[in-house]
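Just one protein chain is left out here, and the rest sit where they should.
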Amino acid sequence: MKYDVIIIGGGVSGCATARELSRYRVKACVLEREEDVCCGTSKANSGIVHAGHDAWPGTLMAQLNVRGNALMEPLSEELDFEFRRNGSMVVCTEEEKRGDLQKLLERGEKNGVPDLRILEREEALAMEPNLTEDTVAVLYAPTGGIVCPFGLNIALAENAYTNGVEFYFDTEVTRITRRPDGFLLETTQGEYVSDYVVNAAGVYADVFHNMVSQEKMNITPRRGEYMLLDKTVGGHVSHTIFRLPDELGKGVLVTPTVHGNLLVGPTAQNLQEKEAVNTTQEGLRTIRDRAGKSVRGIPFRQVITSFAGLRACAQTHDFIIQEAPDAPGFIDCAGIASPGLTSAPAIGEMVAEMLRTRMNLEANPEFCGRRKGILNPAKLPLEERNRLIEREPAYGQIICRCEMVTEGEIVDAVRRPLGAKSLDGVKRRTRAGMGRCQAGFCSPKTMEILARERGILMEAVTKSGGDSTLICGINKDIWQGDE
Amino acid sequence: MEHYEIIIIGGGPAGLAAAVGAREAGAENILILERDRELGGILNQCIHNGFGLHTFKEELTGPEYASRFIEQVEEKGIAYKLDTMVMDISGDKIVTYMNKKEGMRQIQAEAVILAMGCRERPRGALNIPGYRPAGIYSAGTAQRLVNMEGFLPGREVVILGSGDIGLIMARRMTLEGAHVQVVAELMPYSGGLKRNIVQCLDDFDIPLKLRHTVTEIHGRQRVEGVTLSEVDENGRPIAGTNKFYSCDTLLLSVGLLPENELSRELGVELSSVTSGPVVDDSLATNVEGVFACGNVLHVHDLVDYVSEEAALAGRHAAQFVKGKEEKWKGGKKKVPVIVENGVRYTVPAFINPKTMEKEVTLRFRVGAIYKNAFLSVYLDGSRVIHRKRPVMAPGEMEKVVLKKEWLLLADGLKNITVKVEEA
Partner (left out) sequence: MERKLTCIGCPLGCEVTVELAGEEVLSVTGNTCPRGEAYARKEVTSPTRIVTTTVRVEGGMLPVVSVKTKSDIPKDKIMDCVRELQKVTVKAPIQIGDIICEDVAGTGVSVEATKNVKMDN
């Protein structure tokens, strides 16, 4: 199949690019290896919208972070995903490190981060009572925020899709070659041809880049492990709390999530293996040991799950967003490590603009930038909620009792464009199964809904696509045909 | 607003027995709110036998035990709503519920009985490292799939945790055609009943590995195996003891937690030991007119005791509604039950000697295994119970019965102390 633009990867960078590109008349598609969008780095990260004081002035990271931060709020309204500007703090615990805090403030100002200030111990503790006893001063960034990483990624994808970008799932690119008529992409689901390729393949971006370019790229997966705590302790801190970087690196952060949990992490471990999203004993121990350096009394008894993600780190310590010098038409969107999630809206804008100028794209007159998320009945006034249940009784049936998700929401998640196909797909869209019992109660019910809505057998329902089936057979089936 | 004397949150064993108890004590207008599609709660999926020896003097399966109470509820004409989720309980006992037929509605109760039961601890609470593939189930989820839906969640199974649900599921999976390779237990002893170890594991040659835990989960899409390691006395894995088990399923039976989200929002004081409400001898919480019973109060191992406890809660709720007892009009004089040396908690945690029934049963658990030790109860300085117990274990709930006359005789009683005393 022939496209003007093929985007490799349905993560947040790929989907942001797809959505911005859908503003123009262009035949574009996204090729995604997994069964859904938001399955790699984009699903397992801090969910932080960084203020922008960490990156070195002049880098793409600095520029796109600050721009992405500014875009996030209006985008969250346009695309209906969860975002909150809760403010962030960098905690300094040693008098002699004050200078470093000051430098961080100056760096932030150079990057264009608004309203940064240094708070003295008392003021900081008054705003955030669970900061460590050792707090000397903090750098306060009121523009810091938190976002639902799934919500952002899925909203971008859905909006791109409704504006004409095609999506192919379970489609892994295996080879890219340059031909006179464009790039030939061989995949596990057949061949695709395209004039332009956007390489937004996360930790695999180097693999694809190196298929077309002699200037070799190397992306190092850096594993970050996290612990997620129950909502009952979600208010342990109200700001995102970082620690002033020390010899151990940036250290682990402690933050509320947009859904009211408490998140602690990440660790930072460079790996070779690009699939190693497993948590480790060492990593989980490190989180416990280090988090206490910035926030006191973290109630680790309330951990409900732990997970790991891989940041895609380039050797240049910056994002690589450019046309490969020796492969015109092949646009890398690589090395999107932190603050990649924050920057995503700006990355999409930048890549789409690169394509627009190169391809002389015209505006898509049918483009609609607004998207409605899955209706959350809990946000409706009582009267309206009851009218909804009368019209659609499924909204009166709670399926996930921890997160209070109704059958109506799950059905919507399955039926909507680029809808959920698996338990994890439902979870990322509705939060069913993401609560304190971790799907113990709701998974059999959600599986039934998935089977019913998709017209498949229970045995075919998966946790996350592929071979991740949940049911192996029916009772006593091994004795079928017994004499 | 519609009004009920007593609204019971949950139609499992506790809620059903509380309803019957309340009706027998004279409450007329009772409503049970149940979130599942039928009454009976978790008993519906506990299809093994062994229930009811105390209550009915015969061995019943879970569904049979539940049906005995459901029949009583039906006979007594007690109202209930199924597929109905309670969303909120307010301090003035307005209950907000939701279902498909009625939407969100509010009703007024004079008394509320909390009977929501418990839930299983998930993997996250254990911090087992590894991937997050399909094939990791809590034992209770697997129990529901196998026993009620007829689906096999896996064929080659490793079970972590030797509490009763883990043991029972080892047998259930085996009898449905799966192969259970091993049951691992972190502690040096099983949390389950001896009878279950013999009849669920030994009968089928399933090994029980004490002092072992899962230290890694393998497989990206579906579980492909787990690593078991031996642990030291602090529960930390010992290097060099890793053993890989190839399997497609890991069942977790690693503990139950009372489900008190509604109680917490209502302002009910919760115990940090049981995670359940702190109650007095009438099973009343700190919120007036709100009672608790069953696994939401503390996790039981025998349903017979749940029924007994719930009937008591029902009775007291009925008395509260009738305003019969003076004790409700404020000025309760309660004596705290102090726990020491090996006793982790008691339910109830307070007793009012003047208003208590003729006897009060204190139920509790010990924190370790004790052999040939004594269970003692002191009323201030004087010992009133000193009972030798051949063995006590954390997996088995203990009880002592206090008589009203003892408490009334103890002049100016300040504390009741329950403790284990070594021989």
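For clarity, chains are labelled A and B in written order, and residue numbers in each chain start from 1.
Throughout what follows, a residue touches a chain if its C-beta (ideal position, glycine included) is under 8 Å from a C-beta of that chain, and two chains touch if they have at least 3 such contacts.
Every value quoted in this text rests on a predicted model; they were computed, and no experiment measured them.
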Considering the whole complex, which of B:Ile94, B:Ile107, B:Leu175 or B:Ile338 touches the chain not shown? B:Leu175
Tell me which of B:Glu28, B:Asp202 or B:Glu340 is the one touching the absent chain. B:Asp202
Touch with the omitted chain, as defined above, among B:Leu53, B:Ala79 or B:Met148: B:Met148
If you put the missing chain back, which residues of chain A would it touch? 474-477, 479-480, 482
Taking the full complex into account, what residues of chain B touch the chain not shown? 44, 47-49, 59-61, 63-64, 67, 146-150, 172, 175-177, 193-195, 197-199, 202-203, 371, 390-393, 395-396
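Keep in mind that, in the parts below, only the chains that are shown with their structure count from here on.
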Whole-Å gap between the CA centroids of chain A and chain B: 38
Sort out for me which residues of chain B touch chain A in the complex. 35, 83, 85, 87, 98-104, 119-120, 122-125, 127, 129-135, 138, 140-141, 144-146, 149-155, 176-177, 215-217, 220-222, 237, 248-249, 264
Inside the complex, what are the residues of chain A that reach chain B? 227-228, 232, 275, 277-281, 283-284, 303-307, 382, 385-386, 389-390, 393-394, 396-398, 401, 404, 436-441, 443-444, 458-459, 462-464, 466-479
